[in-house]
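Only a single protein chain was left out; the remaining protein chains are all shown in position.
After this line comes subunit A, so read on.
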Amino acid sequence: MKILVPVKRVIDYNLKPRIKADGSGVDLANIKMSMNPFDEIALEEAVRIKEAGKAEEVVAVSIGPAKAGSDTLKSARAIGADRAIHVETDEEVEPLAVAKILKAIVDEEQPQLVIMGKQAIDDDNNQTGQMLAALLGRPQGTFASKVEIDGDHVAVTREVDGGLETVRLALPAVVTTDLRLNEPRFPALPNIIKAAKKPMSTKSPADYGVDTAPRLKTLKVAEPPVRQAGEIVPDVDTLVAKLKAMGAV
(Lines give C-alpha, C1' and ligand atoms only; values in the text may rest on other atoms or scores of the structure.)
Protein backbone atom coordinates (compact mmCIF):
# COMPACT_ATOMS: atom_id res chain seq x y z
CA MET A 1 0.00 0.00 0.00
CA LYS A 2 1.11 3.53 -0.72
CA ILE A 3 0.16 6.43 1.56
CA LEU A 4 0.20 10.04 0.44
CA VAL A 5 0.63 12.73 3.10
CA PRO A 6 0.23 16.39 2.19
CA VAL A 7 2.15 18.70 4.55
CA LYS A 8 2.00 22.49 4.76
CA ARG A 9 4.68 24.91 5.90
CA VAL A 10 3.14 27.31 8.43
CA ILE A 11 4.24 29.72 11.17
CA ASP A 12 5.45 27.69 14.14
CA TYR A 13 2.60 26.94 16.51
CA ASN A 14 4.55 28.27 19.49
CA LEU A 15 4.89 31.76 18.07
CA LYS A 16 2.60 34.69 18.56
CA PRO A 17 2.00 36.04 15.05
CA ARG A 18 2.80 39.69 14.52
CA ILE A 19 0.61 41.67 12.15
CA LYS A 20 2.39 43.80 9.57
CA ALA A 21 2.03 47.51 10.24
CA ASP A 22 -0.01 48.03 7.04
CA GLY A 23 -2.50 45.32 8.00
CA SER A 24 -1.78 43.34 4.84
CA GLY A 25 -0.92 40.11 6.62
CA VAL A 26 1.31 38.42 9.19
CA ASP A 27 5.00 39.33 9.33
CA LEU A 28 6.79 36.10 8.46
CA ALA A 29 10.28 37.45 7.72
CA ASN A 30 12.83 35.20 9.42
CA ILE A 31 10.15 33.75 11.65
CA LYS A 32 10.36 30.11 12.61
CA MET A 33 8.25 28.09 10.18
CA SER A 34 7.35 24.49 10.85
CA MET A 35 5.27 21.67 9.54
CA ASN A 36 1.58 22.20 10.31
CA PRO A 37 1.08 20.21 13.55
CA PHE A 38 -1.96 18.32 12.22
CA ASP A 39 0.11 17.28 9.18
CA GLU A 40 2.89 16.13 11.46
CA ILE A 41 0.35 13.85 13.13
CA ALA A 42 -0.80 12.61 9.72
CA LEU A 43 2.76 11.83 8.73
CA GLU A 44 3.47 10.09 12.02
CA GLU A 45 0.40 7.92 11.49
CA ALA A 46 1.47 7.02 7.96
CA VAL A 47 4.97 6.12 9.15
CA ARG A 48 3.54 3.99 11.95
CA ILE A 49 1.30 2.14 9.47
CA LYS A 50 4.36 1.49 7.36
CA GLU A 51 6.39 0.38 10.39
CA ALA A 52 3.58 -2.01 11.26
CA GLY A 53 4.11 -3.62 7.87
CA LYS A 54 0.79 -2.44 6.44
CA ALA A 55 2.20 -0.02 3.89
CA GLU A 56 5.24 -0.07 1.63
CA GLU A 57 5.71 3.57 0.80
CA VAL A 58 4.97 6.96 2.32
CA VAL A 59 5.06 9.92 -0.06
CA ALA A 60 4.95 13.48 1.31
CA VAL A 61 3.67 16.40 -0.78
CA SER A 62 3.98 20.08 -0.08
CA ILE A 63 2.65 23.00 -2.06
CA GLY A 64 4.44 26.25 -1.32
CA PRO A 65 7.63 28.29 -1.67
CA ALA A 66 11.16 26.94 -2.08
CA LYS A 67 11.52 26.51 1.70
CA ALA A 68 8.54 24.17 1.76
CA GLY A 69 10.72 21.84 -0.25
CA SER A 70 14.06 22.42 1.43
CA ASP A 71 12.74 22.57 5.02
CA THR A 72 9.30 21.08 5.44
CA LEU A 73 9.72 18.21 3.04
CA LYS A 74 13.18 17.52 4.38
CA SER A 75 11.79 17.14 7.87
CA ALA A 76 9.00 14.98 6.41
CA ARG A 77 11.64 12.66 5.02
CA ALA A 78 13.54 12.79 8.32
CA ILE A 79 10.39 11.69 10.14
CA GLY A 80 10.00 8.78 7.72
CA ALA A 81 8.54 9.71 4.33
CA ASP A 82 10.33 7.74 1.62
CA ARG A 83 10.09 10.39 -1.01
CA ALA A 84 8.73 13.86 -1.54
CA ILE A 85 6.94 15.88 -4.18
CA HIS A 86 7.32 19.62 -3.99
CA VAL A 87 4.85 21.73 -5.93
CA GLU A 88 6.65 25.03 -5.89
CA THR A 89 4.77 28.31 -5.88
CA ASP A 90 5.21 31.61 -4.12
CA GLU A 91 1.51 32.43 -4.39
CA GLU A 92 -0.91 31.80 -1.59
CA VAL A 93 -2.86 28.71 -2.65
CA GLU A 94 -6.42 28.43 -1.38
CA PRO A 95 -7.98 25.13 -0.23
CA LEU A 96 -9.82 24.40 -3.48
CA ALA A 97 -6.70 24.84 -5.60
CA VAL A 98 -4.72 22.72 -3.12
CA ALA A 99 -7.39 20.01 -3.37
CA LYS A 100 -7.23 20.15 -7.18
CA ILE A 101 -3.45 19.82 -7.22
CA LEU A 102 -3.64 16.95 -4.75
CA LYS A 103 -6.28 15.26 -6.89
CA ALA A 104 -3.96 15.41 -9.88
CA ILE A 105 -1.15 13.92 -7.78
CA VAL A 106 -3.44 11.18 -6.45
CA ASP A 107 -4.45 10.36 -10.04
CA GLU A 108 -0.78 10.01 -10.90
CA GLU A 109 0.43 8.23 -7.77
CA GLN A 110 -2.64 6.11 -7.02
CA PRO A 111 -2.16 5.90 -3.23
CA GLN A 112 -4.60 3.70 -1.33
CA LEU A 113 -4.76 6.17 1.46
CA VAL A 114 -4.35 9.93 1.80
CA ILE A 115 -3.79 11.05 5.38
CA MET A 116 -3.75 14.78 6.00
CA GLY A 117 -4.25 17.30 8.77
CA LYS A 118 -7.84 18.35 9.40
CA GLN A 119 -6.77 21.98 9.03
CA ALA A 120 -3.74 24.22 8.77
CA ILE A 121 -3.12 26.38 11.81
CA ASP A 122 -2.41 29.50 9.78
CA ASP A 123 -5.77 29.86 8.01
CA ASP A 124 -7.82 27.32 10.00
CA ASN A 125 -9.96 26.50 6.96
CA ASN A 126 -10.66 22.81 7.57
CA GLN A 127 -11.72 22.30 3.94
CA THR A 128 -9.00 20.67 1.88
CA GLY A 129 -9.48 17.04 2.97
CA GLN A 130 -13.21 17.16 2.38
CA MET A 131 -12.79 18.88 -1.01
CA LEU A 132 -10.18 16.35 -2.07
CA ALA A 133 -12.42 13.40 -1.16
CA ALA A 134 -15.27 14.96 -3.10
CA LEU A 135 -13.13 15.65 -6.18
CA LEU A 136 -11.85 12.08 -6.07
CA GLY A 137 -15.23 10.58 -5.32
CA ARG A 138 -13.63 8.64 -2.47
CA PRO A 139 -14.87 8.02 1.07
CA GLN A 140 -13.62 10.30 3.81
CA GLY A 141 -13.02 9.88 7.52
CA THR A 142 -12.37 13.27 9.11
CA PHE A 143 -11.08 14.28 12.59
CA ALA A 144 -9.53 10.89 13.16
CA SER A 145 -8.41 9.95 16.68
CA LYS A 146 -7.74 6.33 15.69
CA VAL A 147 -6.95 4.73 12.35
CA GLU A 148 -6.89 0.96 11.80
CA ILE A 149 -6.14 -0.67 8.49
CA ASP A 150 -8.17 -3.81 8.01
CA GLY A 151 -7.49 -5.45 4.67
CA ASP A 152 -9.07 -3.30 1.99
CA HIS A 153 -10.86 -1.15 4.54
CA VAL A 154 -9.85 1.40 7.10
CA ALA A 155 -11.67 1.96 10.39
CA VAL A 156 -11.54 5.58 11.47
CA THR A 157 -12.59 6.69 14.91
CA ARG A 158 -13.75 10.29 14.63
CA GLU A 159 -13.97 12.97 17.26
CA VAL A 160 -17.46 14.37 16.94
CA ASP A 161 -19.54 16.61 19.18
CA GLY A 162 -20.42 14.65 22.25
CA GLY A 163 -18.25 11.60 21.67
CA LEU A 164 -16.56 9.26 19.25
CA GLU A 165 -17.91 7.78 16.04
CA THR A 166 -16.28 4.94 14.14
CA VAL A 167 -16.68 4.68 10.38
CA ARG A 168 -15.40 1.92 8.15
CA LEU A 169 -14.26 3.13 4.76
CA ALA A 170 -13.44 1.13 1.67
CA LEU A 171 -9.96 1.91 0.38
CA PRO A 172 -8.87 4.02 -1.38
CA ALA A 173 -9.95 6.77 1.00
CA VAL A 174 -9.09 10.13 2.52
CA VAL A 175 -8.50 10.53 6.27
CA THR A 176 -7.97 13.81 8.14
CA THR A 177 -6.35 13.84 11.56
CA ASP A 178 -7.27 15.32 14.89
CA LEU A 179 -4.84 16.20 17.69
CA ARG A 180 -5.26 13.07 19.76
CA LEU A 181 -4.43 10.56 17.03
CA ASN A 182 -0.80 10.18 18.09
CA GLU A 183 2.24 12.01 19.42
CA PRO A 184 4.68 12.73 16.62
CA ARG A 185 8.30 11.69 17.11
CA PHE A 186 11.40 13.85 17.01
CA PRO A 187 13.31 13.24 13.81
CA ALA A 188 16.62 11.79 15.03
CA LEU A 189 19.97 13.01 13.78
CA PRO A 190 20.73 10.02 11.50
CA ASN A 191 17.36 10.47 9.84
CA ILE A 192 17.87 14.22 9.44
CA ILE A 193 21.12 13.51 7.66
CA LYS A 194 19.68 10.67 5.59
CA ALA A 195 16.68 12.81 4.62
CA ALA A 196 18.77 14.84 2.23
CA LYS A 197 19.52 11.71 0.25
CA LYS A 198 15.91 10.57 -0.15
CA PRO A 199 14.42 11.62 -3.51
CA MET A 200 12.30 14.71 -4.06
CA SER A 201 10.72 15.83 -7.31
CA THR A 202 9.89 19.46 -7.91
CA LYS A 203 6.83 20.49 -9.90
CA SER A 204 4.71 23.56 -10.44
CA PRO A 205 0.93 23.99 -10.23
CA ALA A 206 0.92 24.39 -14.03
CA ASP A 207 2.34 20.86 -14.37
CA TYR A 208 -0.96 19.67 -12.97
CA GLY A 209 -2.99 22.13 -15.02
CA VAL A 210 -4.33 23.87 -11.94
CA ASP A 211 -5.08 27.59 -11.87
CA THR A 212 -4.17 28.81 -8.40
CA ALA A 213 -5.44 32.37 -8.84
CA PRO A 214 -7.08 33.33 -5.54
CA ARG A 215 -10.83 33.55 -5.36
CA LEU A 216 -10.78 35.41 -2.09
CA LYS A 217 -9.41 38.85 -1.42
CA THR A 218 -7.87 39.69 1.97
CA LEU A 219 -9.11 43.12 2.94
CA LYS A 220 -7.39 43.53 6.24
CA VAL A 221 -5.58 41.51 8.89
CA ALA A 222 -5.91 42.78 12.44
CA GLU A 223 -5.25 41.67 16.00
CA PRO A 224 -8.31 40.27 17.76
CA PRO A 225 -9.83 42.92 20.05
CA VAL A 226 -8.23 43.02 23.48
CA ARG A 227 -10.48 41.48 26.08
CA GLN A 228 -11.93 44.10 28.40
CA ALA A 229 -11.42 43.75 32.12
CA GLY A 230 -14.36 42.16 33.93
CA GLU A 231 -16.15 43.54 36.94
CA ILE A 232 -17.66 41.82 39.95
CA VAL A 233 -21.13 43.09 40.85
CA PRO A 234 -22.68 42.62 44.29
CA ASP A 235 -26.08 41.28 43.21
CA VAL A 236 -28.41 40.43 40.34
CA ASP A 237 -30.18 43.76 40.42
CA THR A 238 -26.95 45.62 39.84
CA LEU A 239 -26.09 43.21 37.03
CA VAL A 240 -29.42 43.81 35.29
CA ALA A 241 -29.07 47.55 35.76
CA LYS A 242 -25.57 47.46 34.26
CA LEU A 243 -26.70 45.37 31.30
CA LYS A 244 -29.58 47.75 30.68
CA ALA A 245 -27.27 50.71 30.84
CA MET A 246 -25.05 49.02 28.23
CA GLY A 247 -28.09 48.41 26.06
CA ALA A 248 -27.39 44.67 26.23
CA VAL A 249 -30.90 43.69 27.41
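Criterion: contacts are C-beta pairs under 8 Å (C-beta built on N, C-alpha and C of every residue); 3 or more make two chains touch, one makes a residue touch a chain; residues count from 1.
We adopt the following convention: contacts and distances are computed from a predicted model.
Colleague: The chain dropped from view, which UniProt name applies: "Phosphonate transport system permease protein", "Cell division protein FtsX", "Protocatechuate 3,4-dioxygenase, alpha subunit" or "Acyl-CoA dehydrogenase"?
Modeller: "Acyl-CoA dehydrogenase"
Colleague: Just one of A:Val160, A:Ala188, A:Ala206 or A:Ala241 touches the chain that is missing; which is it?
Modeller: Final answer for the missing-chain contact: A:Ala188.
Colleague: With respect to the chain omitted from the figure, which of A:Lys50, A:Lys74, A:Lys118 or A:Arg138 is a touching residue?
Modeller: From the options A:Lys50, A:Lys74, A:Lys118 or A:Arg138, the contact with the absent chain belongs to A:Lys74.
Colleague: I need the residue numbers on subunit A that touch the omitted chain, in ascending order.
Modeller: 12, 14-16, 18, 20-21, 27-32, 34, 70-71, 74-75, 78, 186-190, 192-193, 195-196
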